[in-house]
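In this view, the complex is presented without one of its protein chains, the others remaining in place.
Just so it is clear, A, B and C label the chains in written order, and each chain counts residues from 1 on its own.
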Amino acid sequence: AVDLLLEIARRRRVTLRLTHDEAAKHGIELAPFVEIVDDPGDDIDLCIVLGGDGTILTALRRYAGTGVPVFAVNYGEVGFLATIDPDGLAEDFERAFSGEYDTIELPTISVGRPDGTWSALNDISVHRKAGLRVADLAYALAGEEIGRVRCDGLVVATPQGSTGYNLANGGPVLAWGVEGFVVSFIAPHSLTARALVVAPGDELTINNASREEPVEVHVDGRPTLELQPGEDIHVAFGLMHGTLAQLPGASFYHRLRERFGRLAR
Amino acid sequence: AVDLLLEIARRRRVTLRLTHDEAAKHGIELAPFVEIVDDPGDDIDLCIVLGGDGTILTALRRYAGTGVPVFAVNYGEVGFLATIDPDGLAEDFERAFSGEYDTIELPTISVGRPDGTWSALNDISVHRKAGLRVADLAYALAGEEIGRVRCDGLVVATPQGSTGYNLANGGPVLAWGVEGFVVSFIAPHSLTARALVVAPGDELTINNASREEPVEVHVDGRPTLELQPGEDIHVAFGLMHGTLAQLPGASFYHRLRERFGRLAR
Amino acid sequence: AVDLLLEIARRRRVTLRLTHDEAAKHGIELAPFVEIVDDPGDDIDLCIVLGGDGTILTALRRYAGTGVPVFAVNYGEVGFLATIDPDGLAEDFERAFSGEYDTIELPTISVGRPDGTWSALNDISVHRKAGLRVADLAYALAGEEIGRVRCDGLVVATPQGSTGYNLANGGPVLAWGVEGFVVSFIAPHSLTARALVVAPGDELTINNASREEPVEVHVDGRPTLELQPGEDIHVAFGLMHGTLAQLPGASFYHRLRERFGRLAR
Partner (left out) sequence: AVDLLLEIARRRRVTLRLTHDEAAKHGIELAPFVEIVDDPGDDIDLCIVLGGDGTILTALRRYAGTGVPVFAVNYGEVGFLATIDPDGLAEDFERAFSGEYDTIELPTISVGRPDGTWSALNDISVHRKAGLRVADLAYALAGEEIGRVRCDGLVVATPQGSTGYNLANGGPVLAWGVEGFVVSFIAPHSLTARALVVAPGDELTINNASREEPVEVHVDGRPTLELQPGEDIHVAFGLMHGTLAQLPGASFYHRLRERFGRLAR
């Protein structure tokens, strides 16, 4: 796939910019229309990704807020966030270079506390620490305390993230385009905990209600923060969007039908 | 409660307009500041309802699109759609007549087929007919076929309706203000059916995929249409909104906390 | 398949006994080793069924308590209760006539009230009547009242029935051989209703707690009784078992893996 990409780019006289890591990994050397750099920077027209959902997420986060579209080729298992599957790549790369794609804006959610803010494209989740007891989380929305749940954790997902961890918790699928994010619980020790879709302007406050034990906060699946006993974090829709390229005629509902076949085994 | 209402209205020199049925039911006769009519008409300032969720829904549908707010006193079990509970009525009616309330716009969903269109504030549901076999429903969104499910039925709910039948199907709670509606299945004979929150601009098409048996369509819980084998209906966000009065400081999340206590037994 | 069966029976000098209906349907006439009767009676060695789960259930109920095994060929969609799928029929019928099969005993559940008792192999369910309001059901186990739930209905399933309607309600799969039956609710308007696996000696009492509306009771999916407001029924393990033939090496867990593929679409 990488060779094909290089060949099409060369023929079309389009410059490909690769990181040193990527170039080394694929044995690519400096050549006309190939640049090898530390960071591709923001002054690019299109970011082409070949990988699984994790790699695609990293690219979407990297270029969130820049307007640079991510054109993603699915080499992973599910590929909900991919532009294309890797069959018919020659034709699809031609389309990419001709600009024959639409773009869709994907919202981010942010988690903040006094020392910083982190953004996620898919989900922000809170987890009990391994070996420690069940987490004890209180949560409030728009300043109104809703409940307190002993659980393994809690997942806040965007529409594009709703088909991941959220779905594993029994949360609903949110179509792309729904204005809202969804909160679901991992193994709640409560009979009344239900998935809750939150209005886009509302802020979710999560409090570690345990008196003794910290919990972990993951951003798009990567352990990122630790929340001490009694401490709060705030989750809200972010200001920036990721931009995903998609082929004309693609739609979320088409995507849903295609990808669910792969989950249903 | 009705006596109190009459008394406060008389003192404040506000005219109450009652239907003949309502007047007869409560033994109210013509008097200054009391009018007894066939239909209260749209030229009123406020619609005051005393009843359960069903009665409140009827009022909200009746005044949808007119801008007349519904001020609802909960005499039912759950009362998700009520403005107030009936304690402190004197004070609350004074507020109603003084205009000391906010209003919130509640979206409708519409179901249409060539012979007409019906609107719901809470939900539109499809059900197998009693004594007949399981329903066989196919559904498509934005023109894309998503799936086909053998089930007892299917529920499409607005945010304000999401805490009713949809929740009984394992669907999520949608906060008021979420732009979207939710589709869930009643007893799906499928391992892969999941609740799906749909974007507000998308149209849902439901097809009765049975070759032999009709299914029923309920609008806000009332049997309204029959869908013949092979026939389609279309469900989408409606153009009109219902208007609910709420006391300052009330919010959906406050409402959620209060009412869920009543469901959790 | 019927022709093949007749041929193998004739060759092996085994008499097939068919009902008039079955014979007419397949155009079979009297011949050596073919008997055409009103009812095959209990003095037979094996009951061979070709059909879907409904037909197989009917045969299992008909011969429950007689010890006659049912050898079932699946011509339906899922076929959880089948002995074999219809590929390699010649070989499988030879096995049937040679007695090269194991048998597995399937428990029944019974529903009783003063005027009679009905037995089910798969499930007994209670349903609100079409067009009427939600059902209001109270239930007690071993004389202890457990709860009262407003719902579309309730399903009591045996292990072999657990993969049907019970599963559609979010109930668990019970492996064949588990001593117990499972109670699940259809669309419960309660946050705390959970599927409950009951011990085999315990009796379940279901009370129609509505003050006004009757509910329907289905036995293996067929409307059978009506339960008036205030009336009770009692459900318990039955005394009789159905007997299903299965090929050596078949097991419930093998069956589960095979059939779930068909549900997972």
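Note that in this section a residue touches a chain if its C-beta (ideal position, glycine included) is under 8 Å from a C-beta of that chain, and two chains touch if they have at least 3 such contacts.
These figures come from a predicted structure and were not determined experimentally.
**Student:** For the chain that's not shown, point to the residue among C:198, C:215 or C:236 touching it.
**Tutor:** C:198
**Student:** Which residue among A:151, A:183 or A:219 touches the omitted chain?
**Tutor:** If we include the chain that is not displayed, A:151 is the one touching it.
**Student:** Which positions on subunit B touch the chain that was left off?
**Tutor:** Residue positions of subunit B that touch the missing chain: 191-192, 194, 264-265.
**Student:** For review purposes, identify every residue of subunit A that touches the missing chain, sorted by number.
**Tutor:** These residues of subunit A touch the chain that is not shown: 127, 129-131, 151-152, 164-165, 167-170, 186-192, 216, 223, 260, 263-265.
**Student:** Residue-wise, where is subunit C in contact with the chain that is not depicted?
**Tutor:** 140-142, 144-147, 162, 167, 170-180, 182, 184, 191-192, 194-202, 251-254, 256-257, 260, 263-264
Everything that follows uses one rule, which is that only the chains that are shown with their structure count from here on.
**Student:** Please classify the inter-chain touch graph. Allowed labels: line, ring, star, complete, other.
**Tutor:** Graph shape here is complete: every pair of chains touches.
**Student:** Nearest chain to the global Cα centroid?
**Tutor:** Central by C-alpha mean position: chain B.
**Student:** Counting only Cα atoms for the centres, state how far subunit B is from subunit C in Å.
**Tutor:** Result: the chain centres lie 39 Å from each other.
**Student:** Averaging only over C-alpha atoms, locate the centres of subunit A and subunit B and give their separation in whole Å.
**Tutor:** One centre to the other, that is 35 Å.
**Student:** Identify all positions of subunit A at which a residue touches two or more other chains, and write them in rising order.
**Tutor:** Correct list: 191-192, 194, 264.
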